[in-house]
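One structure, pasted below without further comment.
Only one protein chain is missing from this complex, and each of the others stays in its spot.
To keep things simple, chains are lettered A and B as they appear, and every chain counts its residues starting from 1.
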Amino acid sequence: MAEKQNSILTPTTAAAPEGISGQGFFATSLEKAVGLARKNSLWPLPFATSCCGIEFMATMGSHYDLARFGSERLSFSPRQSDLLMVMGTVAKKMGPVLREIYIQMAEPKWVIAVGACASSGGIFDTYSVLQGIDRIIPVDVYVPGCPPRPEQIIDGIIKIQELVGNESLRRRNSAEYEALMKKYNME
Amino acid sequence: MANELHTDYWERDFVRTEEPKEYNTLNVGPTHPATHGVFQNIMLMDGEFIVETEQTIGYIHRAFEKIAERRPFYQITPLTDRLNYCSAPLNNMGWHMTVEKLLGIETPKRVDYLRIVIMEFARIADHLICNSVIGVDSGALTGFTYLFQSREFIYEIYEEICGSRLTTNMGRIGGFERNFSAKAWDKIRYFLKTYPAKLAEFENLLARNRIFMDRTINVGSFAADRALAYGFTGPNLRACGVDYDVRVMNPYCSYDEFDFFIPLGQNGDTYDRFMVRQEEMRQSLYIIEQAIAKLDKMDDKQTYYASDPRFVLPPKEKVYNNMEALIWHFKIVMGETDIPAGEVYHCVEAANGELGFYLVSDGGRTPSRLHFRRPCFIYYQAYPEMVKGTMLSDAILTMSSMNVIAGELDA
Partner (left out) sequence: MFKINAERNKFVVKILSDNFSEAIVQQEVILDMLCITVTKEAINPFLLFLRDNNELKYDFLTTLCGMHYPEIDQLGVVYHLHSLTNNHYIRVKTATELSNPVLPTATNIWPSANWMERETFDFFGIQFQGHPNLVRILNVDDMTAFPLRKDFPLEDQTREDKDDSMFGR
């Protein structure tokens, strides 16, 4: 079931999570219901800096149509978005801006690094380029490619959806998460 | 108060006012949905009107010129991809022609025509994005989603030829890495057949649209002499009425054999820039048709790279099956061929204007200095002068019609 759901070709009608159903009722845990709602209504914040941003435009365009995955509502304000999509080279001059945007986003938030530059600096191992955004903010999913094809970006979105759907409601309060934030000097 | 609201804003005097005014500072960028790239404008605002603009750029500075000093010549092609990533093949071929000029490689006519086909497709792809983004900024998203499908078709043509979509790394020094397949030709012909109707439909959507005309005519206009002083080139200069086009003035790649018009604007405003780009797309289609006709007339259907084994990477089949080709491949890749010392400046008409490469070689394996003349970087500095005294919403349209690409701006 899960595989079929994730196929690019199938239109996404969200499948019900596991639970107990009987006549006239369906019971599942709150966590799963919330996860289902969250994962199918992600509001991405496109932080497009260079080439990968153009491929993201193609992903949003009518040909690939990211709207099929419930994330057609681009939010350009960090305060109203769930998913930070960093696409393209992030120079050291840009680093503090990116960090600020991440801090401004409301919890729960996820980050996807699209393309080689955002993931690792890519071919630009130079004095001016940040060698991967995971040096300043935590990243959930990396999408390789220079630039990745729209299919790969969609694959990354699906991977994020899996993470979002399975995330425990208490994860953001856990000691592990706090330690992660502390590692990045964020409170 | 009521009177004030109805005064025509062109008649207002922004700078010299009697009473002390209260100005606001507005920060646009570096990540703003309306900037289409990462650059920051800090604007001093008098209500809705811009008094002063201060630009900050460099947010994706990647030190291309420094990297280029450490890379062999054929490895610099991927860097040029990422300059103006909307029209990567144009940059690739500009670089290849620069190196050919330094090395003295004469390319066969067929290579020239194939290059022209690809370069003009790249120009269409770039203008198409710019014009549809002007539509988006004036509130018409339809044109964007509609025209992006045509861009997908161009991507498919690229894919048939070189295997990648956006950052193509297409061609090699001296020609192409492989011949165009039959499928590629089919796709090219299909595009040529279907695109004019789509382009006309897109133009119908905007060009005579009352809202679009009101938003763009006389917005961000710039005089020709100021444009020249600020180093404008390409469609932005031609919209001001100066007919400078590198393809005509210093023809490269056999452009002198082709027959086409250079569209010109009159006022140098946003509408003119839009219309110049529209017409250039038509002229590009016309050039491609001529190139295909010339290619069809040629008996030779196989040549796709110059015959100069010292510098031209041999095709892969030959490397695997032919001893000499393997040796040359090894020598070029390991940097054992001597690049002559010298310096050369070569420019091509890229989608945004004159894209120049100033290459200095000291005889080593890598360039000793490579400087890119990036058209965006040079003309974007005129932006404060262009938007002074206009409204914020007009400034956004002016910027999108200038087609400032962050990758090219910051290099």
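One rule holds in what follows: contacts are C-beta pairs under 8 Å (C-beta built on N, C-alpha and C of every residue); 3 or more make two chains touch, one makes a residue touch a chain.
Being a predicted model, the structure only gives us computed values, none of them experimental.
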Shown chains touched by the chain that is not drawn here: A, B
Residue, one of B:89, B:265 or B:356, that touches the chain absent here: B:356
Which residue of B:101, B:198, B:365 or B:388 touches the chain not shown here: B:101
Per the touch definition above, residue among B:66, B:189 or B:310 touching the missing chain: B:66
Contact footprint on subunit A, counting only the chain that is left out: 92-93, 121, 125-129, 131
Absent-chain interface as seen on subunit B, which is shown: 57-58, 61, 63, 65-67, 69-70, 101-102, 104, 106, 228-231, 242, 244, 249-250, 342-345, 347, 354, 356, 358, 360, 369, 371, 373, 377-382, 410-411
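Criterion: only the chains that are shown with their structure count from here on.
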Computed distance of Cα centres, subunit B from subunit A, in Å: 31
For the subunit A and subunit B complex, residues of the former touching the latter: 47, 49-51, 54-55, 57-58, 61-63, 74, 76, 88-91, 93-94, 97, 101, 123-124, 126-129, 146-147, 149
Complex interface listing, subunit B residues touching subunit A: 30-33, 37-38, 58-63, 66-67, 78-79, 81-82, 85-86, 129, 144-146, 148-149, 151-152, 155, 165-167, 406-407, 410
